[in-house]
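Some chains have been omitted; the remaining ones sit where they do in the full complex.
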Amino acid sequence: MRFKFPLMAIGLEVVMIVLFALFVQYETSVNTSRNPNETESAAMDVEKTMESYPFFQDVHIMVFAGFGFLMTFLWKYGFSGVGINLLIAALGLQWGTIIQGIFRSHGQKFLIEMKNMIHADFSTVTVLISFGAVLGKTSPVQMLIMTILEITVYAANEYLVFKILWASDTGESMTIHAFGAYFGLAVAGILYRSGLKEKHPNEESVYHSDLFAMIGSLFLWIFWPSFNSATADEAKKQYRAIVNTYFSLAASVVTAACSSLLERGKLNMVHIQNATLAGGVAVGTCADMEIPPYCAMIIGSIAGAVSVFGFKFLTPLFTTKLRIHDTCGVHNLHGLPGVIGGLAGIITVALEESDSTKTVSQAAALGSSIATALVGGLITGS
Amino acid sequence: MRFKFPLMAIGLEVVMIVLFALFVQYETSVNTSRNPNETESAAMDVEKTMESYPFFQDVHIMVFAGFGFLMTFLWKYGFSGVGINLLIAALGLQWGTIIQGIFRSHGQKFLIEMKNMIHADFSTVTVLISFGAVLGKTSPVQMLIMTILEITVYAANEYLVFKILWASDTGESMTIHAFGAYFGLAVAGILYRSGLKEKHPNEESVYHSDLFAMIGSLFLWIFWPSFNSATADEAKKQYRAIVNTYFSLAASVVTAACSSLLERGKLNMVHIQNATLAGGVAVGTCADMEIPPYCAMIIGSIAGAVSVFGFKFLTPLFTTKLRIHDTCGVHNLHGLPGVIGGLAGIITVALEESDSTKTVSQAAALGSSIATALVGGLITGS
């Protein structure tokens, strides 16, 4: 048993290296010399792809420092939280690069661009979200397996949403956030043990574990505009995604203050840390669309308030009635705001576009993201 | 009473959303289609404004992570420090966007550019500095009111300094740092209670609260070159502001070591954390001017030393004689170095420019920043 985890990790790494040798290449003088006419255009691509590098770095901070430290708020799991987060993300980004590349190239060799690296980081986010629901209930070996399975399902759903339905989801509210949350909840439902009904002492946060978690929250909050705009395909959309996300986040912080209405005048910091991020999740789908900034603020405000009410009323209900124990409350931070984001996207497209098939696509994308997540999660958990 | 804070926060958010609906827009196909001739130039603007995005992100880190964690060094207030910091900044950036925009557009609708977002973040810095002086003496409701009032006064003074006096203050040593410090001290003077004379046990820092505060210090230190150069209007000035700030900060770290002269050979970490930043504040006004790097280092060295001496001798004097209790010692980190920055700006302009009206403008800008801060602070405190 004690050898299982390291041997499995090393085995997976060997598989990744072999897959990279088979499928991944980048533009070198060797392959450009084969097609000499393309040399110049290939050089152009490098300049172009490098423009996304600052966005990649911002997303990279969110994945490794943001999500990592967000997991530290449970004192007992703090350290393993941040360590396992690193391991999952490092494995996941390799597998994400492979599986997304194979889907897009239809099984051919493919080139690595900066956007592939951003998408690979995105694919790990789904697992990190699900990890928040199952934290403390799984072994490292189970996490390795879940990483591989979840990213595979994610890549399939992402291909369906973006390349078959041609739906719009720039900040991936549906395909990452709602998907990751419902996948994790399905797994948590399978792993439910009756002992989880009572609040476990390990689930307590202590004063400075909260401060470490705040590092995670703040870095996520700060870089969310980059997350929602990183894959936008023209400058105008990117700019719009940044502005909308910035104001949506600011609005959700202020409405998160309604936490103190429910907590006898005190600010519950777990509410604040999560509700402040809900605005970024909820505005994701329509961030690059032509919604005026005040609409982004309304979306953010609703998401912040819904998230707080979810923590107070829904999470306990899930544990007692549905027998789903959601360790970090990912349903309130990612699940509900992801669904709000999906709905906001449907409404915006319905109002903006005369072509109603686009609206249907958006709705299908939301449905597909939740359905594949639940089915995938149930299978993975079993 | 326990409903006052959340209801006020939500009420303010509703007001912000209404004001955004009335005044804020961004360039969309709807308004570009109205003036079809401008389509191309509008597209250019988006490219141009996106060039400031990395600088915006750096400033954004300083505001939310830098100032947030700097506030954690008082153990008792650590958590509420970083939480209230987030709330103030999120509300402040919305109000700052509105009020600065209205000043500049003379009450018309205005477009959001990346520089507006940087200026909105800047406007929150004044409140965060003042917050350092009143930490532990105010309720969250009072902080919400102070945020709205201080940013209004700041925007008025900023308009006066930059659009009427046409003074130069690229890193806003005078308009942000000196302004924020004296505003906060004026409020702290009004809120003085005799019990503050004895060192309060909550004011003690403990070992790891100091380490959390160090996170704040370091991120402020690292990104200060971006802060001082973010709003420079041409590449040459931006480059100069970066170089000067980098070396000024390095010099102030080394001279901050004189702390150990005053503390029987020990390094007092509160001194170090603050003095190291004084170099960034003090070089702000003339960072983009043609001062040779060694002059920037001299300015940084002086600021570092003055800040240490201020902590040792001035802060206790303020509490006992002037009955002003400056919780975080913002006078030493922002007030004095801000004034040094203003004076350095006056001297540089006097030496560089033959036109003496420019020198008078600089002096007027310094005077106006301190005067509006004191008057605004006294009114707000009452």
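General remarks:
Labels for the chains are A and B, by order of writing; each one numbers its residues from 1.
What we mean here is this: contacts are C-beta pairs under 8 Å (C-beta built on N, C-alpha and C of every residue); 3 or more make two chains touch, one makes a residue touch a chain.
Just so you know, these numbers come straight off a predicted model, no measurement behind them.
The complex in this file is a homo-oligomer whose displayed part has 2 chains and whose full count of copies is 3.
In the analysis below, only the chains that are shown with their structure count from here on.
The distance from the centre of subunit A to the centre of subunit B, with each centre set as the mean of the Cα atoms, comes to 33 Å.
Of all residues in subunit B, those touching subunit A in their complex are 1-3, 5-7, 9-10, 12-13, 16-18, 20-21, 24-30, 43, 46-47, 49-50, 53-54, 57, 60-61, 64-65, 68-69, 72, 78-80, 82-83, 86-87, 90-91, 93-94, 112, 114, 117, 140, 208, 212, 215. The part of subunit A that touches subunit B in the complex is made up of residues 54, 58, 207-208, 210-211, 214-215, 218-219, 221-223, 225-226, 235-236, 238-240, 242-243, 246-247, 249-251, 253-255, 257-261, 264-265, 267, 269, 272, 276, 290, 292-294, 297-298, 301.
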